[in-house]
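A protein chain is absent from this complex, but the other protein chains hold their places.
Our next item is chain A:
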Amino acid sequence: MSRQRKQEDNGPFKRSVDTPSSQHSKRRRLFETDENMSDNSVDPNRRPNFSNVGYVQVGNGFSRNLNTVQLKPTAAKKIVIKNLKSEPKLPEDYRYQTWEKLSSAVLAIQQSKSNQYSLEELYQAVENMCNHKMAHTLYTELYSLTETHICLNIEQFLAESMDRFLFLKKMNETWQNHCDQMIMIRSIFLYLDRTYVLQNPNISSIWDMGLELFRKYIVLNTLVQTRVVEGLLMLIEKERHGDKVDRTLLKSLLRMLTDLQIYDSAFEQKFLQSTERLYASEGQRLMQEFEVPAYLTHVYKRIQEENERVIHYLDTSTKYQLIHTVEKQLLSEHVTNILQKGLDSLLEENRIDDLTLLYQLFSRVKNGLVELCSAFNAFIKKRGRTIVIDPEKDKTMVQELLDFKDTMDNIVQTCFNRNEKFGNSLKEAFEHFINQRTNKPAELIAKFVDSKLRAGNKEATEEELERLLDKIMVLFRFIHGKDVFEAFYKKDLAKRLLVGKSASVDSEKSMLSKLKQECGGGFTSKLEGMFKDMELSKDINVAFKQHLNNAQDLIPLDMTVNILTMGYWPTYMAMDVNLPEEMVKFQDIFKEFYLSKHSGRKLQWQPTLGHCVLRAQFKAGLKELVVSLFQTLVILLFNKYDELSFDYIKAATNIEDGELRRTLQSLACGKARVLLKIPKGREVEDNDKFRFNNEFINKLYRIKINQIQMKETSEEQKATEERVFQDRQYQIDAAIVRIMKMRKTLSHNLLISELYNQLKFPVKPADLKKRIESLIDRDYMERDKDNPNQYNYVA
């Protein structure tokens, strides 16, 4: 007999709906609801199988009969009316005969024999006996009949040895029979249940009486109970080992324990203990045998299986403790171990699915996510450090940082459920490791941006570039010495602006506004000043061209000048070189022109930054050469002479030795050799001679001859850093004055903490103190007369 719990929701009587009028059925339903509540015990979860009555009825022969009988509640009222009139006399032996009839029916049911009386007749008999004050006797007789029958059943379970499985089968059969019989008996004695039992609160319903007797005589027997429970545990253990077991049997017997109210005391405790033992040892063993991903998959499978066990046969009340036990033994106990053994390689290999599973499993156990998060943080710090710390890897540092960030971001997004704590921890870890190496990451990030903003870089579209810049800004945000970044960024920006090498003005402006947004206007003011200088220079050049129209005796030279504001731009080596007479003339005219417009200024020429376009006549034809000023100075010498020595060129141009050698190299040893070096060779030696290469050929008309850049020496880098540190003094001063001006009066500690909020670079408290002292000396602020720890702004 398969029983389905779903049926429980429907009252036992609801199935018998074949009633004529809807009004009738409505009334009946009201009645039933009430009856159900009083009939069945209070706890809905613990409600006995009684509810299955309806289902059983459908299956057996007299269901229809029974249904009509069950409509009797309305008839019960009629009886009350009848009673008011008169009471019919009963025959003397009525009680005896009727009971004979009923007891034979009960015995027939108990022995699964056919019954000679109709159900209607038996029901009527019970009703009559009840109405003639024989209810109590009837109940007592029925009780002893049931008791006797159940007692007979015990013997078969006490046999010395019995196959455990057969034992369970037999137990189940006996239980099922008991239930079936009690249902049938109850339908005969329904009237008794609804009158006598209802009126006497201490008397159990017929169904409950059956349960109590079954409990008392069968399952409370120590031996039987042990055998049942051990049998059940054995079946479950077999299933946990992967064998197929009879789940229906398990379900039915466990249901029996629930109905008999010994599920908790007899079974659940032992079941949980054996679960704990099993998974404790399995966890220990598999942590040794399996790699972490396989282990996690196994744990996941186990949890699934146990959940299914609850669905299929365990009582739902066991679910929480069961799953908790599994999680504790397979996960909680091994959290540290799992993370130590497997997390790094999962992250390293970007094992998305495994990490997702890890997160999901760890989120089930106490502290699991906290531990995972801190191990994740430690991994980023360790791995990130290897990216930034090794000078050998400087070339790839920024790209690696970007990739690393992408990967970790993706893991937080995809595997760690966008958990904010993980996101924050990721940021904290990046900020930590990126500052493990002072200044270098800032410098390399600046250079990386330069490589992307420079013309000819591979990021095809502006949108792509924009996205990349956004990602770089994320790295930038982590950098403590933001002014170091600015210094190096400025150097490259200057090159891009002056050589016209910038890929896109929009991208330049966009990067600038990102920096401004991040660090404020003070941070970008000088960078913006550089752009402004470029624009002002355009205006000046237009005016200068007009000015030149009035001048006389000049070669037709198109001269433009970029005027840079000192302080905005990087500082360049000052160099005096010899220019041809005409160039000097142009320079002087410009200088005079400029200073007439701007009084109080002086101009310093920057020959290292100048560049020219030359027209060149070779045997093969006319070419245009795009060259630096130094290259120009050298080339122009060859207008007069076919061959010149290194020494002569050096003296004639006054170009600094190293710079000159590189210049000659670019002209005589590079791709476009407009000069020939004698003797041939890569390096320029003191005794070398140079010749005009009249045979020069090139398929292009306009040829750019790249100046060979001196490798940035570590000294230069140091100089840049040095300037950054000097600048910091001014920035600290300005910040102090700014804060004091706003607050007027401030304690030392508050001032220091505000300064830390404003300054974009790391600074020691002692340095801040020094600056404060200096500002007090200069009367920007003063110590409060009454409180030496307080400062007042001096207007």
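What we mean here is this: a contact is a pair of C-beta atoms (placed from the backbone, for glycine too) under 8 Å apart; a residue touches a chain by one contact, two chains touch by 3 or more; residues count from 1.
By our rule, contacts and distances are computed from a predicted model.
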Problem - Omitted chain, identified by the protein name its UniProt record gives, among "RBR-type E3 ubiquitin transferase", "Cytoplasmic tRNA 2-thiolation protein 2", "Casein kinase II subunit beta" or "RING-box protein 2" - result: "RING-box protein 2"
Handout entry: Hidden-chain contact residue, picked from the options A:Glu392, A:Asp642 or A:Asp786
Key = A:Asp642
Handout entry: Residue of A:Leu198, A:Ala503, A:Ile563 or A:Leu750 touching the missing chain in the full complex
Key = A:Ile563
Problem - For chain A, residues in touch with the removed chain - result: 498, 520-522, 524-525, 528-529, 532, 555-567, 569, 572, 580-583, 586-587, 590-591, 594, 597-606, 609-618, 624, 629, 632, 635-645, 647-648, 651-652, 689, 692, 694, 730, 733-735, 737-738, 741, 774, 778, 780
